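Data block below; observations after.
Shown here: the complex without one of its protein chains, the others still in place.
Note that the chains take the letters A, B and C in the order they are written out, and that residue 1 is the start of every chain.
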């Protein structure tokens, strides 16, 4: 309902700017009794942390999470969990050159127009640093899901960088953690390294597409109208900085399908319905089918680049801009753990909502 | 926040099934003093109404809207507006054959699993008829926008049907109302008619992509994190039946762009910033730029087709299904006014939210 | 969260004016599978219906409820339940005299100042008729509670009318339905009849206090901060027209107690904790104890009276007013079923919220 909160029963409010003393997430509605330590959260933050490879910003943030409330003797209490991450590397001088100019393709200008505030040091709330708070909240969601839906796993990976796509025939879950791009295709990982090196050296940036698969989600999560599971997943992804599109299952490609091609045929397996395919991405009519849930989103390239671009200043004068700060040539890389975290929050929220309204699935098959 | 409501300050709750006595929308938060008659709403409903061409379902619904509350002497009162549409053509017998079987690609099965209710007569809340209520609510939003943001217009149109795309070089706003597909390309309209005729006769269905352009929206609407204007637009579109993907500006194609290509360069015009291009789709950092806002979504093909598909029954037996009811070969056609209506609701909501928190834009340029 | 909705998971939006075609309630979030017929709701509406004794307004409304959605084959489907009550007796002429004048103590004036709309026919949304919609929604809540918390009962009764109080020593549950005042004290019922007759004949009105007891509520419902069970009960009561105060347990009288007097001592019974007294009104720290939940509210007297009062007109001229319409000498009488209905909605909402976040109580005693 409010501007910086997300979720129905499991509700996350992120706060903080990239150049203030700290940022974090206020997490409300977590069930009590979930084992939770800072390390459980840190492991996910470390995946998003900048400066881990030459392909991400060289800003060095420890991104160390502190749990200020809501956990007692190693377990959640059911009350708000405050997660705080201190900002430790805020070299404001890097931004001095752009204090008066707007970066084309960046929120600088709209933010200024709306709020009349220009936190030129790092974009204020439009900084990608805000996503660290999401990853921390996602860590809480994962811990709770481990209790409430123990078979569920959420895995994100890149499927496209610029005009390079993965080869689905080479898809290998085990590769995802083996390369700096979270790409499930060893060959792509190699090719993309070369490609991105070139872009980085020329001060360019590039977009990306990230896919997430939720395995082991039970059938029945979601609702048919505005609390559709896919609506909430799409909103969660679209709320991430720089995301311009989001898809469930076949996504935009569904526009090209015929009805007979799109129909995921159903047979009866030992444990319930079995589907011949998954065009639906695991969601029909806003409600999960029990198949893998497949969500995809596209991230635009960073607007902070070395190529000079025409722009204007706050006083309305025309000029050009080159952004020299420490930026990611492909922000899509670090968007992978962010997308996973948002998916985790949505899945937990729907597990709780379903339990609240329905209790457990009411319609049996067979 | 609840299962069937949408919006922050301008809040729409739709209700009703395709085979009950009526359906409608409860519209809360509309400003008072907006001139509103049933005719103002009916004009939009008539665009969505089935049976208008051979390309949409032959079900004949008058879709006549009644305003039961919230309007006094031709003006909104600021209190809830209840919009009711009676169901008049509910030939339940058409559905008898499918009462026990699940349609592949349809919400039949998940709906049953979750709720244990099978309204085989027409899908219950997963029926596309629910969208009539959205269109009615959108009519209220448009009436309010006419007062609060008089320069704003919202226009939807098809840009893809199956593997047929419009030719952007032939884009003509005036064509949109001239053909049964709401397509801004006269040539495409002709080609698509032939194409869809063929599909219809063979009992097939096909997907589509719809684009909406909001012209004349002021800069400053939206917020940087979860109440991003694009998040709310994406959620609004994804909440429509059968939608599988949604995009802002370049959308999923942004993944393929470089930073220099993506940057919409800025110069200074007589009335403020002027952009050289619109990759951003009129939204940067969740906040409108003042450019055209461009939203797109993909609709999957109807699952009700004549081609036999393998499926199971409620008792778990394997079988095949053919759906003989009166269905749309391309539901995307009738999704155009629905997308427009959802966009209108989101735009009004953000106009009110902006006025509530900010009053008016605070940052001047020039 | 919105202007006309109440509740978290079980969410009621009321709509409609006293002189429009109909009014009603949109009920979202009801669990599926709850047996529900119009008669289940009508029984509660009949208790609130005007014109049942000489002590309530002589306006004759059938107050017949229609279920327009959300129920299929006699059971709730888990989707929105639309409850509509047509207005049948709208003698607008009764109000003609007051079209330009504001009634002192009535919402006429503030409503006009805010909205600039004057539905002089019956107060628009500030009419007590709106409460019929609440009672209908309460009927749904009661039906759901009968399934989810079968031992729970909710009973309202008057404890004060003007300066007449019930005698707690004579409290008799069986008396409540035996008199027109819902008073649990046979002697009071007789005395009040005489008292109110006198007031009615002189064109006066009088305030009242209503108490509700929820018996059989389990321990554990509620939360410690803003979703306190008592906060939601208090808000529910205060949202009813003409209510000026609300209390839990000892209520305002708690200000006069010492700590030792206030402490409800605890011993161990065969089924868990047993309390020696119930100053707390069944709620400690926002969470139910398992004791009777006791809620009270005060209703001010109707402002529509025959005694001339000084007031002004819309054009700002000073004048006097006498209201001749068909009004209740003590609106508190008909507030009893309204309070019960609101309590039922709150209790169901908290049963669902508790199930959503917690599942079942986690802390054992003994």
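Quick note on the criterion: a residue touches a chain if its C-beta (ideal position, glycine included) is under 8 Å from a C-beta of that chain, and two chains touch if they have at least 3 such contacts.
Since this is a predicted model, take the numbers as computed values, not measurements.
Enquirer: Consider the whole complex, including the chain that is not shown, and state which of C:36, C:83 or C:358 touches that chain.
Expert: Reading the full complex, the residue touching the unseen chain is C:358.
Enquirer: Out of C:24, C:249 or C:337, which is the one that touches the chain we can't see?
Expert: Once the missing chain is taken into account, the touching residue is C:249.
Enquirer: In the full complex, which of C:34, C:71, C:209 or C:338 touches the chain missing from this view?
Expert: In the full complex, the listed residue that touches the missing chain is C:209.
Enquirer: Tell me, which residues in chain A touch the chain that this view leaves out?
Expert: Touch with the absent chain occurs at residues 1-5, 7-9, 11, 13-17, 20-24, 26, 28-29, 32-33, 66, 68-70, 72, 75, 77-82, 84, 114-117, 119, 124-125.
Enquirer: In the whole complex, what residues of chain C lie against the chain that is missing from view?
Expert: The list for chain C reads 1-6, 8, 14, 102-118, 124-126, 130, 160-163, 199, 204-209, 219-220, 222-228, 230-232, 234-235, 238-239, 241, 244-268, 273, 276, 279-281, 283-289, 296, 298-305, 307, 309-312, 314-318, 332, 354, 357-358, 361-366.
Enquirer: Touching the hidden chain in the full complex, which residues of chain B are there? Just list them.
Expert: Touch set of chain B with respect to the missing chain: 1, 9, 29, 31-33, 78-79, 224-225, 352-353, 355-359, 362.
The rule we apply is simple: only the chains that are shown with their structure count from here on.
Enquirer: Counting shared numbers against all numbers at the contact of chain A and chain B, is it over half, same, or under half, different?
Expert: Same, since most residue numbers here occur in both copies.
Enquirer: Most central chain by CA mean?
Expert: B
Enquirer: Taking the mean of the C-alpha atoms as each chain's centre, how many Å separate chain B from chain C?
Expert: 39
Enquirer: Quick one: report the Å distance separating chain A from chain C, using the average Cα coordinate of each chain.
Expert: About 45 Å separates the centre of chain A from that of chain C.
Enquirer: So the centre of each chain is just the mean of its C-alpha atoms; given that, what is the distance between chain A and chain B in Å?
Expert: 26
Enquirer: Which residue numbers or ranges of chain A touch two or more of the other chains?
Expert: If we look for residues of chain A contacting two or more partner chains, we find 1, 224-225, 357-358, 362.
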